[in-house]
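Missing here is one protein chain; the remaining ones are kept as they sit in the complex.
Up next, chain A:
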Amino acid sequence: MRIALFSTCIVDGMYPKVAKATVDILERLGHEVVYPQGQTCCSQMHVNSGYFDDAYPIVKNHVESFEEWDFDVAVAPSGSCVASLGHQQPMIARHGGNEDLAKRAEMLADRTFELSNLLIDVLGITNASEQLGSYFPHHVTFHSSCHGMRLLHLGTRQQDLLRTVEGLEYTQIEDIDQCCGFGGTFSFKNADTSGAMVADKVMHIEKTGASVCAGGDVSCLMNIGGALSRKKSDVRTLHFAEILASTKESPLKIDGPVSLSIAGGK
């Protein structure tokens, strides 16, 4: 199968290791990955900040970039950005008076999947250690990002994949359905409320005793990880794709500055 990767702007710029891990997993399963070079961002930051007019050229760019390529499905290692494609892009296109673009955005969104959704529902993966060779001998807890949970209805897909990784010990966090306080520009426009939210999230993470907090959206993980780092906590944040990509032959190390660690890669 030919899979187009939508890296999302924040993974592309700040967490390339997550995109590399995603490529790694898909190639391990024998698929071809292509990367439409024109892509940038889903436009969510602009939309959620109320800048609809500024969001329009970003939406147009996204749709056109992916239309240049022929592929079977597209994938993104983010619940939030995938939700934005189906939910916000058509709205922005219509706001800009372009019904044709809205339709095309809808068609593209229909073919774009969040990673765990693609792995389980399209590719039939039910066991990471057996089917992906995933190996990660560490104690892990998990933050369930709001948009994956409430807009995409991912349920426990991401956790379930993690829990079938060989060697991984899993502890569920208390109040798993609570937002980490990121919310895009909310995190600095309403800094104090957001700070109080992430403080509670960090407290619950530390209570589990896990050494890693995994998640499916690097934006939330950047928020949580940043607050952990400020507290000088030893707990690291990782995208679940990085953990799935880790194998016995090429294990992901979690000591040292974790933001610099790179998964197996290609």
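Miscellaneous remarks
We adopt the following convention: a residue touches a chain if its C-beta (ideal position, glycine included) is under 8 Å from a C-beta of that chain, and two chains touch if they have at least 3 such contacts; residues count from 1.
One rule holds in what follows: contacts and distances are computed from a predicted model.
Hidden chain, UniProt protein name from the list "Cytochrome bc1 complex cytochrome b subunit", "ABC transport system permease protein", "Iron-sulfur cluster-binding protein" or "Carbohydrate ABC transporter membrane protein 2, CUT1 family": "Iron-sulfur cluster-binding protein".
Listed for chain A, the residues touching the missing chain in the whole complex are 1-2, 7, 9, 11-17, 19-20, 32, 34-41, 43, 45-52, 54-55, 57-58, 60-61, 65, 70-73, 88, 95, 111, 120-127, 144, 146-147, 150-151, 153, 155-157, 159-164, 169-172, 176-179, 181-199, 222-223, 225-227, 229-230, 257, 259-260, 266.
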